[in-house]
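Shown here: the complex without one of its protein chains, the others still in place.
Here the chain labels run A, B and C in written order, and each chain numbers its own residues starting at 1.
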Amino acid sequence: MTDLSVSAHCFESDLEGDTLHEECGVFGILGHPDAATLTALGLHALQHRGQEAAGIVSFDGRQFHTEKHMGLVGDHYTNPATLAKLPGNMAIGHTRYSTTGEVALRNVQPLFAELEVGGIAVAHNGNFTNGLTLRRQLIAGGAICQSTSDTEVVLHLIARSRYTNTTDRFIDAIRQMEGGYSMIGITRTKLIAARDPTGIRPLVMGELDGKPIFCSETCALDIIGAKFVRDVENGEIIVCEIQPDGSITIEAMKSGNPQPERLCLFEYVYFARPDSVVGGRSVYVARKNMGKNLAKEAPVEADVVVPVPDGGTPAALGYAQESGIPFEYGIIRNHYVGRTFIEPTQQIRAFGVKLKHSANRAMIEGKRVVLVDDSIVRGTTSVKIVQMIRDAGAKEVHIRVASPMIFFPDFYGIDTPDKDKLLANQYADVAAMTKFIGADSLQFLSIDGLYRAVGGEDRNPARPQFTDHYFTGDYPTRLLDKDGETMGRKVSVLVSNG
Amino acid sequence: MTDLSVSAHCFESDLEGDTLHEECGVFGILGHPDAATLTALGLHALQHRGQEAAGIVSFDGRQFHTEKHMGLVGDHYTNPATLAKLPGNMAIGHTRYSTTGEVALRNVQPLFAELEVGGIAVAHNGNFTNGLTLRRQLIAGGAICQSTSDTEVVLHLIARSRYTNTTDRFIDAIRQMEGGYSMIGITRTKLIAARDPTGIRPLVMGELDGKPIFCSETCALDIIGAKFVRDVENGEIIVCEIQPDGSITIEAMKSGNPQPERLCLFEYVYFARPDSVVGGRSVYVARKNMGKNLAKEAPVEADVVVPVPDGGTPAALGYAQESGIPFEYGIIRNHYVGRTFIEPTQQIRAFGVKLKHSANRAMIEGKRVVLVDDSIVRGTTSVKIVQMIRDAGAKEVHIRVASPMIFFPDFYGIDTPDKDKLLANQYADVAAMTKFIGADSLQFLSIDGLYRAVGGEDRNPARPQFTDHYFTGDYPTRLLDKDGETMGRKVSVLVSNG
Amino acid sequence: MTDLSVSAHCFESDLEGDTLHEECGVFGILGHPDAATLTALGLHALQHRGQEAAGIVSFDGRQFHTEKHMGLVGDHYTNPATLAKLPGNMAIGHTRYSTTGEVALRNVQPLFAELEVGGIAVAHNGNFTNGLTLRRQLIAGGAICQSTSDTEVVLHLIARSRYTNTTDRFIDAIRQMEGGYSMIGITRTKLIAARDPTGIRPLVMGELDGKPIFCSETCALDIIGAKFVRDVENGEIIVCEIQPDGSITIEAMKSGNPQPERLCLFEYVYFARPDSVVGGRSVYVARKNMGKNLAKEAPVEADVVVPVPDGGTPAALGYAQESGIPFEYGIIRNHYVGRTFIEPTQQIRAFGVKLKHSANRAMIEGKRVVLVDDSIVRGTTSVKIVQMIRDAGAKEVHIRVASPMIFFPDFYGIDTPDKDKLLANQYADVAAMTKFIGADSLQFLSIDGLYRAVGGEDRNPARPQFTDHYFTGDYPTRLLDKDGETMGRKVSVLVSNG
Partner (left out) sequence: MTDLSVSAHCFESDLEGDTLHEECGVFGILGHPDAATLTALGLHALQHRGQEAAGIVSFDGRQFHTEKHMGLVGDHYTNPATLAKLPGNMAIGHTRYSTTGEVALRNVQPLFAELEVGGIAVAHNGNFTNGLTLRRQLIAGGAICQSTSDTEVVLHLIARSRYTNTTDRFIDAIRQMEGGYSMIGITRTKLIAARDPTGIRPLVMGELDGKPIFCSETCALDIIGAKFVRDVENGEIIVCEIQPDGSITIEAMKSGNPQPERLCLFEYVYFARPDSVVGGRSVYVARKNMGKNLAKEAPVEADVVVPVPDGGTPAALGYAQESGIPFEYGIIRNHYVGRTFIEPTQQIRAFGVKLKHSANRAMIEGKRVVLVDDSIVRGTTSVKIVQMIRDAGAKEVHIRVASPMIFFPDFYGIDTPDKDKLLANQYADVAAMTKFIGADSLQFLSIDGLYRAVGGEDRNPARPQFTDHYFTGDYPTRLLDKDGETMGRKVSVLVSNG
């Protein structure tokens, strides 16, 4: 049922460049006659948050309907046949890049459960730091888990809740979950949204034709011409309900112990789309600021500023504007990367980054080049890019990275390599890293430089304004699964290829 | 994920002829290095019991593996890539013709559950007459049902059982199930088989290279050269376990209140393969006997005995041998019925049975023809066949049916049309049926004639040797779902197209 | 574009049994509003003549349209989308089992050419014995051959003909072709049919609603309810033309030097469908006669007559009726052979004939069995069938073959193995063959017995009534390619996988 194998991912991630990947994007809408179509468009706008699979659940007043497909939203959800199978005026959808759980259609969200009080479908972006612990408790209590997705744990908690009302059951379940997540769900009459107590993952509320929408980023509102209403707050649960007269009531509450918000900095560094507004700040402007601060912190005499596509482009523009060095496209991206590049011959594989990028010799030859990248994770792609630039005749190659060094893994939905694969953990100092990468110089943006680029102020060590654990090791929540050593232990032992 | 739609089924069942369909075939083997391959071959031999989908679960000592595919066994399970994904020396498999639950891959058996004590996979042939009642109780208790398959109910009962040991849990679950079923399951060390208390559905035990096998019919033993050991008895549970030293222990027990066995007569009339031995009797011989008894009960002066392919062939041969009228192939079957015949144009659809059968004019023209069929359900195909035979120039057309009239629905795994669609319930008497079908005469085998053909004796009304409820209305078990009026009520309200 | 590889064919032919295969079936109709649908149904009825691929060309008064697909007619040509692409009231179609040319869609007939006078599409069943010789001449003359199909040679001859009128060009081309063939073609107004001078391959004319039809066998008329008009005679060319007023004129002529007809005996032995009437004789009756004559020539004391399915069944019935030994189904055929059986694992492959056939032990055990087969080519399947019957407990196994021994290759469209692979050429005498096959006795029908079964008279050695070269070496035409040693030499050196 799916052609994607593990080895394929390895190679694809070479092509993707050396960066972190996030798990998911979510979208939900209540009361709109085009619910499924709008959800499909919203997911399409959130496609950068996950390209592996997508799912939509709709409710037509009588039955829930679901479609789940491996691949891009635009591969499946825009044709008439698929959308016709998703009738109704309420729908939620999910686009996925897998972190937990193998690649399998039954893991694709949203997940659905029939309850005594009626059905419920839920989907989330992020990760639960106590998901495996809860799963073990549930199995001990006789629950059957069909997927390896953490979302199923939430469903079981809802199903087993001692409360009668669906909303109460949802809140009961959400209160048991720890970690970083944005969750949406639909019942027969309600659209529910919830954000984790620390507000690690983003979630915004919008409105179209007077109907409420929740989605991961504002770009999903823009594509359908919906208005941005406000961010869902950290620890907030919002319940929208269609009343018998067709009107919609909206009720917001807090899920429990209030904590200060700490949005994930990587949303600004790489994940969010540049045209999105996250936490009230333009992502594009934040990235340009990173480049500007980088130019101040790490200036260099050079002839051209060249972005490493695509992530480094706004920061490179900021660097160029601040430094006065001309911004030029020294690397050209090939947009036509075919699907079977995921299982090429060894010979083809050897061409690596050249399948996706090529040097623009006219802007490189004989020049001192500043390469600006958004982040460096393992450094493997940087080595190849530097070599490609040198082969094109660059006189000097200086790398400037618009974020700090990454030392620590994430447990909130970001797919981080093993700790010892991180460049920062492999080499004693920047000099050694520079040598490994083959550059003439290498510098990273400081943590304060990043904080100022995003929020305008230095990091407050007593109470950091964002979460930055991958740089600092300062995790915003306890890590129950990890510290209880269940993290990484495979609980489900069924290997399904379907 | 599947192209089969409901309307497709309607038309396919036209092509299949007017007969009943059974749900499933099962196969399991323990301790054999080629477990998955042998299971695939066994399922291929049982393909006549269900062509919609097939699934196999294997266990390799560390992990369970599963493959599930819509379509024929030989479409998927014989190629190296698929079999390589099913490692291990124990496996169970299932081939399915759907009765309960929509067409969806997640309904394809075997189903798997991770328990605290380890995983378990189960599959069954048959139907539970209290499945919906139990499902409702489970959902009320917080269970989440992912499929609409009754097998999942068994899994939940196992998962929630208060017993510790897997075998005890399995028995605990089985004791709660009512109806007609043959069930097999594997845990990390065991292969378990169980047959319903009345023994409605068949299940046999075999042996290959000293390793135990369970399967629905002996033909699945024959294809792999395995020895027939014995029938699993009604109400019996047999547990085979691999010991640490590699030896296999086999333990048999009874599941509860002992009852007399009543095997389903339709296994002899139509379902089982003619080369199988069911309940110690050759199916082929039983069918020929039906034809012979029919010739005695319902003789006719005629020139040729023509079987309605394929079900009527052995009975027609018996009829011819008994009556002395020559047996001839008056109807030729086209073996090359393509897959998209499932969604033909209306014009093509109008050709109906002619897409699969044609009259052999040389054996029909100017002749008095006795058409022998195994059974008549709705009679719609008979009308078309008679017309085809008349068009080919037959002087007279006499239909002889090698089983009694069908008046009642089945609740044990046979897909019966609505009661008022049954020919026997639509017309007052045989004369009216004959007129509807357009034959010169029409006669059915008596119930005693059928009993004698299969078991050698008349029906014992006090304690019938078989179950014959579709003919007599004498159901061998209570019908909890039906009498509690849950039968037919759709509990799950999720419509999945994947 | 196609999954069928050469090795796949080898294995499939194991499953098909040890018999010869014919190349093709053809169907054409003029002036009927449902031309493409009727052609699809006709090809479906002719599916036994070729299962590899099928093609249809229609003309809608303005443009020619074509569809070509690997696989069964019913896989592609019965759905609305495909038929909608074949508008118009005239169409020809072709179903193919490949002999000459690799497996490739561009070889699938009908083939089309744009001429100065308008387009023409042609298709044929059979083989040209001077095809390669002509192809070489054409290439030397600057022609470009896109396919490796002999039909293209005919197209080139038509295109290069010095005649102006399409019919004259067609006749001009046909007169240059030697061998055994039935050819049909359409131009913008005409349906043309031609049969080779010796009448080796069959071709019949029919009529539906007053519109002319040509097809390989009468069964293609029966399926659509068309009337049989007459056989196309050997060496005859029939031209049907739509006139401006919508009426259809039909003109018949002889292509050249008249010769006596010699229909291919293998049409009666194996190729034609039993319900077809070929050369005015029922194929089914001829096959039963073969069995009767075999019973007279080669009687044996036995308990049961068992047909080797499917080819041997009518002859077995004849043998049983003549001998008085009961006819029984001792071998059961599995109808559900999946598509990927074409590339099974080595383990699965080892199961050979058992994937398709199984012994019906109840009719075999302890019995003296007469196995009746239609023909033996290489004998490899016979070895496996005999072994299977012995494994099922037969006391004696006697093989009776309803045709003579095959010594010589065919050059008229029958796919014969290399001469030294033929059983008859591998062993000195019947005793040695019997030993190889493992039977207790083995006997073949005599050539005169076969002639009498089909035509009622012994073979006339001076002027044989049929062609029987595979048995006798008496070829009905010269063999220019072979004797000029071009046969088997690959002229085209392009290997296309599309």
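Assume a residue touches a chain if its C-beta (ideal position, glycine included) is under 8 Å from a C-beta of that chain, and two chains touch if they have at least 3 such contacts.
Predicted, not measured: the structure shown is a model, and the values here were computed from it.
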| item | value |
| --- | --- |
| Touched by the hidden chain, restricted to displayed chains | A, C |
| Selected residue (touches chain absent from view) among C:73, C:155, C:193 or C:480 | C:155 |
| Candidate in contact with the missing chain, chosen from A:108, A:121, A:157 or A:219 | A:219 |
| Selected residue (touches chain absent from view) among C:65, C:96, C:211 or C:273 | C:65 |
| Option from A:177, A:325, A:359 or A:450 whose C-beta touches the chain left out | A:359 |
| Touching residues (missing chain, whole complex) on chain A | 34, 37, 40-41, 44-45, 47-48, 51, 71-76, 78-80, 83, 219, 222-225, 273-275, 277, 282, 284-285, 310, 313-314, 317, 321, 326-329, 332, 334-341, 343-345, 347-348, 351, 354-355, 358-363, 391 |
| Sites on chain C contacted by the missing partner chain, in the whole complex | 1, 57, 62-69, 85, 105-106, 112-116, 118-119, 139-140, 142-146, 152, 155-156, 159-161, 491-498 |
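In this text, only the chains that are shown with their structure count from here on.
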| item | value |
| --- | --- |
| Chain whose averaged C-alpha position falls nearest the assembly-wide average | B |
| Equivalent interface positions on chain A and chain B, same or different at half | same |
| Inter-centroid spacing, chain C versus chain A (mean Cα positions, whole Å) | 61 |
| Between chain A and chain B, centroid-to-centroid distance (C-alpha), Å | 49 |
| Of all residues in chain A, the ones touching two or more other chains | none |
